[in-house]
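Only a single protein chain was left out; the remaining protein chains are all shown in position.
For reference, chains read A, B, C, D, E, F, G, H and I in written order, and residue numbers begin at 1 within each chain.
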Amino acid sequence: MKKIDLVEAIILAKKSKGLSWESIAAELGASTVWVTSACLGMNSMSKEPAQKLCALLNLPDAAMASLMEYPTKTWDQSIPQDPLIYRLYEVVGVYGETLKEVIQEKFGDGIMSAIDFSLEVDKEENPKGDRVVVTMNGKFLPYKAW
Amino acid sequence: MKKIDLVEAIILAKKSKGLSWESIAAELGASTVWVTSACLGMNSMSKEPAQKLCALLNLPDAAMASLMEYPTKTWDQSIPQDPLIYRLYEVVGVYGETLKEVIQEKFGDGIMSAIDFSLEVDKEENPKGDRVVVTMNGKFLPYKAW
Amino acid sequence: MKKIDLVEAIILAKKSKGLSWESIAAELGASTVWVTSACLGMNSMSKEPAQKLCALLNLPDAAMASLMEYPTKTWDQSIPQDPLIYRLYEVVGVYGETLKEVIQEKFGDGIMSAIDFSLEVDKEENPKGDRVVVTMNGKFLPYKAW
Amino acid sequence: MKKIDLVEAIILAKKSKGLSWESIAAELGASTVWVTSACLGMNSMSKEPAQKLCALLNLPDAAMASLMEYPTKTWDQSIPQDPLIYRLYEVVGVYGETLKEVIQEKFGDGIMSAIDFSLEVDKEENPKGDRVVVTMNGKFLPYKAW
Amino acid sequence: MKKIDLVEAIILAKKSKGLSWESIAAELGASTVWVTSACLGMNSMSKEPAQKLCALLNLPDAAMASLMEYPTKTWDQSIPQDPLIYRLYEVVGVYGETLKEVIQEKFGDGIMSAIDFSLEVDKEENPKGDRVVVTMNGKFLPYKAW
Amino acid sequence: MKKIDLVEAIILAKKSKGLSWESIAAELGASTVWVTSACLGMNSMSKEPAQKLCALLNLPDAAMASLMEYPTKTWDQSIPQDPLIYRLYEVVGVYGETLKEVIQEKFGDGIMSAIDFSLEVDKEENPKGDRVVVTMNGKFLPYKAW
Amino acid sequence: MKKIDLVEAIILAKKSKGLSWESIAAELGASTVWVTSACLGMNSMSKEPAQKLCALLNLPDAAMASLMEYPTKTWDQSIPQDPLIYRLYEVVGVYGETLKEVIQEKFGDGIMSAIDFSLEVDKEENPKGDRVVVTMNGKFLPYKAW
Amino acid sequence: MKKIDLVEAIILAKKSKGLSWESIAAELGASTVWVTSACLGMNSMSKEPAQKLCALLNLPDAAMASLMEYPTKTWDQSIPQDPLIYRLYEVVGVYGETLKEVIQEKFGDGIMSAIDFSLEVDKEENPKGDRVVVTMNGKFLPYKAW
Amino acid sequence: MKKIDLVEAIILAKKSKGLSWESIAAELGASTVWVTSACLGMNSMSKEPAQKLCALLNLPDAAMASLMEYPTKTWDQSIPQDPLIYRLYEVVGVYGETLKEVIQEKFGDGIMSAIDFSLEVDKEENPKGDRVVVTMNGKFLPYKAW
Partner (left out) sequence: MKKIDLVEAIILAKKSKGLSWESIAAELGASTVWVTSACLGMNSMSKEPAQKLCALLNLPDAAMASLMEYPTKTWDQSIPQDPLIYRLYEVVGVYGETLKEVIQEKFGDGIMSAIDFSLEVDKEENPKGDRVVVTMNGKFLPYKAW
């Protein structure tokens, strides 16, 4: 079962059972963002969460191996178009050099890892309009001479 | 004074005075990320912080107007190359659809604003290696019929 | 039912019933542009207009959920080619900086939202040739310091 | 005097005299958008408004001919990056096919001219936040057989 | 019947009947270039020529509506590769600025319409090798202030 | 003297003498389009017209050799943006396959040369608006087996 | 039969009969490169070689017309990736300007035709490693004034 | 002395002395194409030809080292525009797969080297128009398992 | 059997038999990287390893010829996106000029062949985290005059 078919099967099962990503993640005992990304084929699952997911969604047998397969991570649009995703791209464009200045001032010459990394989404209630809070947390990796 | 010359003047003054972005921001009573972005020409300042910055860095007279000018926000590379900035781009690529799923599940059909928006960088100390924490906070803007 | 199949079903039904976008919109009590965009998969409908549309066009059961689904908004051509759409792109190219100058002079540093936004098309009769009038109406979103 | 130098001279003179595009346009008896576009090098002026502008801003002699020169209209970014201009591009992407459907339903097979064309910006005051109103008005040009 | 299927049906019928574009155009009483472009899905036909074409080629019933549908005009290659078409692109590249100079000198500031437009191909016999003559005829559209 | 400096010198001299491309061409006894293209650096001149042009415009001595130099023909924008030039590009896009069909039906398998080639611009007066007539004339080059 | 299906049929027949391009070309009495290019859909055949090829490979009836059809010559990658083809592209990049200098010094202002053109591949045996010899032979086409 | 300045110096000296590439190459006892490419900065010279060239053209002292420097070989246009160079690119596009078939049939799996490589231009006189003959000669490099 | 189908068949057989690339390579007596690349369609096999592979994986008869076929080597993304592959691309970007300097200092003007080339992957155990060691070994090819 290819990742692309796995994703389609998961989305269909999720809809027909009326589940949310949040409730699926709670069932698996993991973060909503990480579980969603694995269900969209952008991360591999270890055995335990994969088994729980297959049981919860009654996925076909082949889904188990597919969930555990190491994905090839790609995206269609080098400049994303959907407004929600474009705004994130725009933030990288507008604030990229700023983040480089501030992170390297705080940590030295190096980068924030996108691999040893986690990501959360929270809702901040606000009478003028609720706010989306996205938190990235990545290990600092220093450059070293050799 | 053009923004590009302003930025060069600020960076030179900052170096010669041995100041950090954090200390400049503290002096202005504003966030480090926002102050840095304005100093790099990606945001305009209102009168008060602009005056404080000019005084702190002994900037030439023309700097005042330039700091308050509304910038044209552009960036050179549609796919950034510097590893620190590329990792942020990669996060948008790998997790863009996931964030769309999770945000729209929590908030409904709409987006996180990149205009009514703030951004912070924190250091999380960790014996296995310190971690960079980047927090985006943007107003949720719902789509509406008309 | 995927959005792409929904759109095809709507267009077929519209043709076979000989309806116009304008008459469909009137039936739904909403703007022609918004109704057309939702029928082309670029906006989600709330329950009431979705029900009316399904009834009006005798759409299959699965169409209801598909109409209410939050769309991923994308387009094929970063530079559009169809002459009607290209002319709109050309207007953005030729007048983009002008609009930035004029809007920011009138409103301060910020942008016109494309989310809290509406769009209308009108016909202005004219003996030298009728004229197309396209009106965009978006909330002004000011940049703020933090 | 090249257009690019003309534009720089106009912007400097406008700043030093503390004029707005709106007041300059009023002086010339023409639309703010059109006057701004000509001052940014995207339209040519006929003799009368060019003379008025030169007088109002004390432009050098060579400016007169440059204002009247037919411009080559180009823009740097095929996908604009500044958030204000990008939002206009996004509107073309999201609503381009919708506008084609609606305009051709109202007018027949053809396009809205971007040459026999005018553009206005208005402010709509609104307690929930003022709104930007952009109006495009172009002649309908029908396709014909030959 | 989609335009793409219409085009395939026309080409098959044309081959099996051994007709040329020229003879089809003569039958319809219209220009060869225009008829060919409509048969390739790049122009819509009005009722009369569509009926004649359907009769001449014994096209299926659905072809009639498809011929009359307003096409979305697109092409696959922003820089064409087939040598015959590339040479036309090269002419635009090599002579584009020249044509702008000469047309605007003759007509004033404005453009040649590609909508109110016709195109012919002729053969000029020549002992050193026959010559292709391509004639474009488009209405001049002047820019105007507003 | 580089071509780019030659072109600037010619344009300045042409303006200061108040000459048109048409009158310059008449003086040289050659076509307006060809003369303009050579003056814009897109064709080389043989000795006689180069001498006439230098005399007519009082060009510096180095201009003579530069006019006779074989140019490297390039253009900045693979998709042109100026509306006048874009419309020509659009014609190639919309009618490219049509022209291939019609030319190859008339002449056999081959192309229209863009080298053994000439180009003219004419004005067709018309009460509904004058029309631009652009005529391309190129030798047919047949493909041959070997 | 479309060219793409023709090519597939030829390649299958060639394999099953164990023929080489060289032997096919010998049978047709034409150059290996030209025959191969026609078999790959990049040139049209006249009647005689098409008949021989159909007989030799037992191609289906529809192949005859398809071989004689004028092809649309396109390629997938504007910068080729296969190492053998990339090296040819690299030669054009590294030696393109050199070839322009040397050809135009030898022949005057003009180009080497890629239409009135032939191409050969030879093997030069060499104890240090055999060498590939590729020979292009194209008519010189001079630019002319008009 | 940078390669770019070296090239300019060589071209100026060549013009002022009225030399051809062919005569320079003869003086150096090397191929015209190779000498021209080194003079255009696309190959490095060993000591002897560099000395001869400096003497022949009276180049400044710094030219010697610059001629012997290993160049970075780059070109501006991934798809060349000058018609002479484009035709070579077109040949790679149209005949690239054909050459792969024919070369690999003759030599096995591998490529023609563009490094252990030479290139010649010859003139073939012909009453119907002289012909350009370009000959590439590169070592065959076989792929091997490991 | 096309390469693309061959690759799919190999991957399925490898999974169902629970084999690793390393064990397959050991069976064939060749390097893991080379065997994997041939199984992914990026190298051709000679008869012996192809027979062993077909036997080991019970591949269908047609696989034999397909494994021995000379592949067209292409990749989908000119800038790779999967983080593992992107990091390799980044190394070429960041260290490309450095490698040119160091290799040409050690070897003279020339390149490292990517054809007469081998590649290995090793694991270096390390208490702070194991390390990936990738070794490229290519013949030095010197540029030569001609």
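The working rule: contacts are C-beta pairs under 8 Å (C-beta built on N, C-alpha and C of every residue); 3 or more make two chains touch, one makes a residue touch a chain.
Because the structure is predicted, anything quoted here is derived from the model rather than measured.
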Consider the whole complex, including the chain that is not shown, and state which of I:L12, I:A26, I:A55 or I:V91 touches that chain. I:V91
Sole contact to the chain not displayed, among B:P49, B:P83, B:G96 or B:G110: B:P83
Please identify, in ascending order, the residues of subunit I that touch the omitted chain? 20-22, 32-33, 36-37, 40, 42, 73-75, 78-80, 82-85, 87-107, 110-114, 116-117, 119, 121, 123-124, 126, 128-141
Tell me, which residues in subunit H touch the chain that this view leaves out? 65, 72-75, 78, 114-115
Note that subunit G touches the absent chain at residues 79, 81, 83, 86, 90, 93-94
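We take it that only the chains that are shown with their structure count from here on.
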Steps needed, at minimum, to get from subunit A to subunit H via touching chains? 2
Quote the value, from 0 to 180 degrees and to the nearest 5, of the angle by which the CA atoms of subunit A must be rotated to coincide with those of subunit I. 70
Chain centres from averaged Cα atoms put subunit C and subunit D apart, in whole Å, by 23
Identify all positions of subunit G at which a residue touches two or more other chains, and write them in rising order. 72-75, 78-79, 82-83, 97, 100, 104, 110-111, 113-116, 141
All pairs of touching chains, please: list them by chain label. A-B, A-C, A-D, A-I, B-C, B-D, B-I, C-D, C-E, C-F, D-E, D-F, E-F, E-G, E-H, F-G, F-H, G-H, G-I, H-I
